[in-house]
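I have a structure I would like to understand better, so I am pasting it below and will then ask my questions one at a time.
Missing here is one protein chain; the remaining ones are kept as they sit in the complex.
Then we have chain A:
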């Protein structure tokens, strides 16, 4: 089985968000970039397929040269090879078209992407990619087993989960649950050394339109001070929620 894990290079979850150039760009100053958490769960599941079922695992990202430390980390965790499409990932459809080209040329059976990146939250790359290539697709995937050509996936739904039966070739939009937080791997020294020797192929993007453009960003309006209620006077909270906030 040949697996492609799609990686997005995102600000660490603890990052404070600021904008620059007249609020038209995300301010990367002082921001630590990491593998998108939803993708990392998928990458770790791919490592399981590699170790238990002999799968080959490649990773791909759409991004500039500044994303290479993140890709190297994926190689250090255990991916066999990496592909970087040399373009700025400013639109989900554009990114999906770039990755579709990689999948088509690479003959992958399974594509694992995160359900969304935690920066731009488009949540569309895996679904568009699957549809462009007429592959099966399962979103918000929290469990995946593959047996020959058959796949059984668990999907998170509102208020529960759903078991889905499908077949390869398959694209999933993954998230926590594919593996547990405690299963995530920190690259060891051997992995980091080996990653240096692994192939990181840079390819130029294909021509593709960008149907959406972020024009301007803003931060949420600052919050007013909290109204404290005495712990001995809990009834006052009920009163405030009913008469002032009008939410109960």
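Throughout what follows, contacts are C-beta pairs under 8 Å (C-beta built on N, C-alpha and C of every residue); 3 or more make two chains touch, one makes a residue touch a chain; residues count from 1.
In this section, contacts and distances are computed from a predicted model.
Per the UniProt record, the absent chain's protein name among "ABC transporter permease", "Electron transfer flavoprotein subunit alpha/FixB family protein", "Helicase XPB/Ssl2 N-terminal domain-containing protein" or "DNA-binding XRE family transcriptional regulator" is "Electron transfer flavoprotein subunit alpha/FixB family protein". Although one chain is not drawn, the whole complex shows that of A:106, A:122, A:187 or A:205 it is A:122 that touches it. Residues 11, 13-14, 16-17, 19, 26, 37-38, 92-93, 96, 115, 118-128, 130-132, 136-140, 142, 152, 155-167, 175-177, 180-182, 209-220, 223-224, 226-231, 234-235, 237-238, 240-242, 245, 247-248 of chain A touch the missing chain (whole complex, contact as defined above).
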